[in-house]
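Removed: one protein chain of the complex. Kept in place: all other protein chains.
Every chain is named by a letter (A, B and C) in the order it is written, and numbering of its residues begins at 1.
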Amino acid sequence: MSDEQFRAEIRGWLHEALTGPFAEAVGTGGEGREHEAHELRREWERHLGRAGWIGLGWPSEYGGRPATMAQQVIYHEEYARAGAPGRLGHMSEQLLGPTLLAFGTPEQKARFLPGITSGEDIWCQGYSEPGAGSDLAGVRTRAERRGDSYVITGQKVWTSLAHLADWCFVLCRTDPDSTRHAGLSYLLVPMDQPGITVRPITQLTGTSEFNEVFFDGAVAAVEHRVGAEGEGWKVAMGTLGFERGVSTLGQQIGFRRRLDAVIARAHENGAWQEPALRDRLVEAYIGLEVMRHSAVRLLASAGGGLSGLEASISKLQWATWNRSLGELAVDVEGAGALLTGPEYELDDAQTHFLFSRANTIYGGSNEIQRNIIAERLLGLPR
Amino acid sequence: MSDEQFRAEIRGWLHEALTGPFAEAVGTGGEGREHEAHELRREWERHLGRAGWIGLGWPSEYGGRPATMAQQVIYHEEYARAGAPGRLGHMSEQLLGPTLLAFGTPEQKARFLPGITSGEDIWCQGYSEPGAGSDLAGVRTRAERRGDSYVITGQKVWTSLAHLADWCFVLCRTDPDSTRHAGLSYLLVPMDQPGITVRPITQLTGTSEFNEVFFDGAVAAVEHRVGAEGEGWKVAMGTLGFERGVSTLGQQIGFRRRLDAVIARAHENGAWQEPALRDRLVEAYIGLEVMRHSAVRLLASAGGGLSGLEASISKLQWATWNRSLGELAVDVEGAGALLTGPEYELDDAQTHFLFSRANTIYGGSNEIQRNIIAERLLGLPR
Amino acid sequence: MTEASAAPQPVAETLRSEAAEELAQIRASVVEVLDEQADLRRTHELMVGAPGHDPQLHELLTAELGLLGLVVPEHLGGLGLDVPAATAVIEELGARLVPGALATSLTAILAARALGPSAEPLLARVVAEQLTLASALAEDGAGWDLEQTATRATGTGAEWALTGTKTLVAGAEAARIVLVTARDGGGELGVYAVDLAADGVDVQTHMTLDQTRRLSTVHLREAAATRVDAPDGEGARVLLDHVRAMLALESAAAARACLDLTVEYLKVREQFGRPIGSFQALKHRCADLAVAVAGARATADHLVTTLHTGAATRSHDAALAKLVCTDTLMTVAAEAIQLHGGIGFTFEHDAHLFFKRAKSAQLLAGSPATVRAEVAALAGL
Partner (left out) sequence: MTEASAAPQPVAETLRSEAAEELAQIRASVVEVLDEQADLRRTHELMVGAPGHDPQLHELLTAELGLLGLVVPEHLGGLGLDVPAATAVIEELGARLVPGALATSLTAILAARALGPSAEPLLARVVAEQLTLASALAEDGAGWDLEQTATRATGTGAEWALTGTKTLVAGAEAARIVLVTARDGGGELGVYAVDLAADGVDVQTHMTLDQTRRLSTVHLREAAATRVDAPDGEGARVLLDHVRAMLALESAAAARACLDLTVEYLKVREQFGRPIGSFQALKHRCADLAVAVAGARATADHLVTTLHTGAATRSHDAALAKLVCTDTLMTVAAEAIQLHGGIGFTFEHDAHLFFKRAKSAQLLAGSPATVRAEVAALAGL
């Protein structure tokens, strides 16, 4: 299939789905809107899965669909362009799937991948802990082996979708005497069990995207450990590396839509006539162009997957850019942006302004990315 | 004498001197122009000294003149406003004089202060060393005691006026086994002796303000050691603290003159019509206002002398501000600013652009000032 | 060009030492009350519910500490203190992001003081009846551009009737009297006092992005009013300058409080086995924030001196301080969230209160770009 045919197919499919049964889902679940329309979006995952749009480039035996790197990029572009709903399956498809493909046993792949490609199973990520933040090696959640099971005690935080998820991939300390990177293991834990409590975290937006997850005697099967005992660090770092570049270009389409909306608003309300605001809007446009060219260049050289280093540069760029655009969106509105709905309902500009503060913190803060770039790209001493 | 009378007196005196015998000296020797008009400026020092304008607020027995803090500020304001020459006696009056007043023996004061207030003796500062930079405790120049003398071996760098100076105040390591802050002594060394070689450093402006000074068996009398042997660090830090606040307001008048000139130029050549440049000019104006209010506030609370902390804030502010204005001056000129005289003679904008890069490096770099503010003002851990 | 402001400045106006001591006492007693009744935990509770402010605190500060009479001249029934007493209280309220009409009351009182004899009856009434105040300048489309004021005042002499709609009014939800800018039949701009309980007045209070500062729309339909300013056409500008002064003083104080809480966090929070405040990159950023806060503090102090001495540079100084202090608060608050990491993104934490307050302070009473252009014009650049 040519790239043009592929684009026509996904575009056509999205158009049909989103003007038909899922029309209400358009625009839901984006950044800062994770709390929206859960039921509908869960159904959307299954709909995507049934149509074969999950697991592009994965082996067919697990429900994947052959697709070139260019086609994967096209898929993400069209997905963003159509305003399709934020993916509940993001963690499943972008993080866990590639990890299992790389580190999982044949049994684990057969057991878990079809649930991902069908859109049936929703996964959440159990990495961050209170008090550890960006320092993943500071994990203190313990998993004690008892026969064929691990018994897990501890607390994770910043776990998005935990209240909806069927499973969680959890980084635990299996060797109680270990410190830092050693002695960690990577466990797949079913969420529906008595030893797990999920508590939503209310964010500064007043809504909840993230959760705290408490493990108090939760159980995971030993056969659901990915990688060897004590090698969890390696597996987890592999997963981080799998935040793949192909979604980057799709993300940029979303950024462009947002920038266009802010610029259009500035023309509409006269803010464009204000040189200082216009200058910031042009700066945002230029910044996005730079990111676009950077992404194309990285993908061309990396063959579709970003290395950790390239991912660090890309993360630092887009997080900082999007945060600036969020503030600009409100400044373009002017003082009128200070009013909200009666229950603190936020409009797009307000949501963008507030939620984008998280961009530079989650998924490795700007500070962590700078450390990585300085030490690993530039070779500056620790 | 009222402040108004004092202002009238210094203003009248400067006007007479600078329209008369020293008319040619107006505007010489400023930042980046230290290499200009040495003979005339040396004569100017003596002229200032004879008229009693050096050592304001110092005891009369050493040639000083009583003056309130407000009068000292007025003096610096009027000096800057008149475009009087850059002071060859800056180090002597602002750094060494206060140090001797605080730490010197009665004999040292009687021996050296009158030479400063008369404008006769020029002093230079021997602190920085190659390879040590802003790390003053890294001093490696050694002084070995032999009878009534110290014999000095080592190298200092960034010594302005060394080729003109009669004396140098030098931080040396008198205890060869010591490290860091311990074992240093503060010696007064005559420059006119065989063991001293001065080599000018050519700067990126193509001119030389600074020198390297090589000590190879240079001799200083033990009686010319300020403070006890091994206590040089304390004395030197005292000197740094003496970069007194009263000159700060005078400096601001100079900044204002420069900013006004750049703004006038922008109006003249149309750069003011360019919103981005206008915005930067207004930003510079605002920055200067903030510095002015800061200085007034600090002086009011500190009674005229800045503590090390306040000096750090002030240094970081003005160095960064002036560096930005230097770039702005060239940007206002536009591409025409790319042409120089046939021997790389620089105009005001070009000199400002290039020389101001030193502001954020010398006298404690921005980085050092930030360390000081973070640790000593905010109490953040080392 | 900027010769006027380059002229020699007196070394900072210092208060007589008795006055300074009195001021310190007032600040201390206000701080004592606020630390007990109005810390950030309390602000957190108040801002999400109704009425959005604390009537008991209000009562305590007005009835017991006499805040409304603080800077009202003695012959009008007040305590007769100088400007710095009121601005000190505004700072302390600002540092704690206290919601309600306390700061707006003091601000309107300071403005009324500056309006001269014509405002004396209002000041006397404020003290006698313990009335709280707010100021209403903005209108839809026009924002805070005084030239575009469309609210109309009809009548003559003592009795006026106002018609128009004022937007984005801070403090109106808790105030009794609002100072309103309006234009009379001859097109002259003036300042009028309107009783919010009067006929023809409708106040609609909104939830706001900055939850610590609710904003109201005030509809006026032939509402009874008294003119407060002298007929010299300067009154509206006086009022605007004071509103900007309030935002500046609040923001300078809030920026410092926000930096303090961030620095304290960095000292105790550990990562990679050491306090994160020991990481040099964070230290340097905090140092830059400290420099910015010191600068904001200095421009705010200078503005207090200007208001105190009645200097002619009031509009310039108020605009400049508003710009510098609110931008500083935004910088500090944004860094506070970042430096706190995930916890700074939670609703429960205080960082976002400063962040949201910063945006409202930046956008109210003229956007940064507008105010910057005004500063340039007022400085004669």
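Assume a contact is a pair of C-beta atoms (placed from the backbone, for glycine too) under 8 Å apart; a residue touches a chain by one contact, two chains touch by 3 or more.
Everything quoted here is computed from the prediction, not taken from an experiment.
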Exercise. Can you list the shown chains that the hidden chain touches?
Worked result: A, B, C
Problem set entry | From A:R7, A:H163 or A:H181, residue that would touch the chain that is not displayed | A:R7
Problem set entry | Which of B:I10, B:C168 or B:V330 contacts the chain that the document leaves out | B:V330
For this session: Based on the whole complex, identify which of A:I54, A:I116 or A:L299 touches the chain you can't see.
Result: A:L299
For this session: Could you tell me which of B:L101, B:A182 or B:I361 touches the chain that is not displayed?
Result: B:I361
Problem set entry | Interface with the unshown chain - residue positions in chain A | 7, 69-70, 73-74, 77, 253, 256-257, 259-260, 263-264, 278-279, 281-282, 285-286, 289-294, 296-297, 299-300, 313, 316-317, 367, 369-371, 373-375, 377-382
Problem set entry | Residue ranges of chain B at the interface with the undisplayed chain | 128, 131-135, 138, 157-158, 201-206, 274-277, 330-331, 334-344, 346, 350, 353-354, 357-358, 360-362, 365-367, 370
Problem set entry | Interface with the undisplayed chain - residues on chain C | 279-284
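Basically, only the chains that are shown with their structure count from here on.
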For this session: Report, in whole Å, the distance between the mean C-alpha point of chain A and the mean C-alpha point of chain C.
Result: 41
Seminar exercise, completed: chain A and chain B have mean C-alpha positions lying a whole-number Å distance apart equal to 55
Seminar exercise, completed: By the touch definition above, chain A meets two or more other chains at residues 275-276
Exercise. Residues of chain C that touch two or more other chains: which are they?
Worked result: 282, 372
